[in-house]
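One protein chain omitted, others in place.
In order of appearance the chains are A and B, and numbering begins at 1 in each one.
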Amino acid sequence: MIRSWLGGALLLFPIAAQAVEIGQVAPETQGPRLLYDHTIDLKELRGKTVLLDFWASWCGPCKQSLPMLDEMRSDLVAAGYPDMFEIIAVNLDEDPEAAKKFLQRYPVSYPVISDPAAELAVLYKIPTMPTTFIIDREGVVVWRHEGFRPAELSDIRRRLVQTMNGEATP
Amino acid sequence: MKQITRLVLSALTICLCSACSTTPLKPWERGHLAEPTMSWEPDPLASQLDSHVYFSKEASTGGASVGGGGCGCN
Partner (left out) sequence: MTDSKQRPASKALQALTAAAMSLPAYQVAAATRDETARVSVRTALYDEAELDSRQVSSTTTERYDIEIGQLRASAPLGERFSVALDVAYETMSGASPWFVQPDADGAPVQVMSGATIDDARTDLLLSVSRYSASGRRVSVSVGQSTEDDYESQNLGIEVEWEDDDKMTSYTVGGGYASDTITPTDAQTRFPSRPDEEDKQSLTLLGGVSQILGPKTVVQTALSVSYLDGYLSDPYKLVFVDDDLRQDARPDGRWTGAWTTRLRRRFSSVGATAHLDYRLYGDDWEVVSHTVSLSWYQDIGERVTVTPNLRYYSQSQAFFYRPYFRTTRDDNLYSSDYRLSPYGALTIGLAGEYRFDSLSLTGSIEQYESSGDYALGSVVTENPGLVDFTLLAVGLKYAF
């Protein structure tokens, strides 16, 4: 059901046929929210910087990246960036139940959407797991980061802050 | 028994040959491969003990990895 809903939604927007490149406007990105009964739409977040994080429950580094991104988010909110950004995680598990179990163990305060048919993953040409994008206020993809190691968090944070401050260009 | 061996051998050969023509998997298609039971040795302690026992009680040695030493097992 989730799958068909998402597929239908994407079909409405022909722009979705092309894969995402850095410097491009992020395509319509929406999906049913895991754990909660409503949907998320990237378009509604225009005016905010968005960190889009693709992950799966079986991905080893994701066990570190999700909690660490969550911590970074709390930090940035406390540091005075409360309404300037949001993190959206896109889960690529074939079975969303596996993702829900993961989130029970590693809960995060940001929204997670489900993409079991990997339609967004194809659109964004995900090269590895996890892959993180930063999308600026105008909806332009300014940065892509592949994989995750704890030491790389500071780089992700720096890029995110630069983008919020309007200092980052593709 | 000879037939069984031959069957296993030819099955493995077919598997190996078909390996040449696989299309690369997308990163999100690797969930099944990441299942713990898909690893070469899901329970390393059990595999270690088994191979130690077989190494001490049979004439054959050697496998798919290096490591481990001998024993004066009687």
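Methods note: contacts are C-beta pairs under 8 Å (C-beta built on N, C-alpha and C of every residue); 3 or more make two chains touch, one makes a residue touch a chain.
Nothing here was measured: the structure is a model prediction, and the numbers come from that model.
The chain not shown here makes contact, within the complete complex, with A, B.
When the omitted chain is restored, the residue from A:21, A:44 or A:138 that touches it is A:21.
Within the complete assembly, residues 1-2, 4-5, 8-9, 12, 15-16, 18-19, 22, 24-27, 29-40, 42-46, 48-50, 52-54, 57-72, 74 of subunit B touch the chain that is not shown. For subunit A, the list of residues touching the undisplayed chain reads 19, 21-23, 56, 58-61, 63-64, 105, 118, 122, 125, 127-129, 143-152, 170.
Here, only the chains that are shown with their structure count from here on.
Distance between subunit A and subunit B, defined via averaged C-alpha coordinates, is recorded as 38 Å.
The touching residues of subunit A, when paired with subunit B in their complex, are 54, 56-60, 92-94, 118, 121-122, 126-129, 131. Residues 26-31, 34-35 of subunit B are the ones touching subunit A in the complex.
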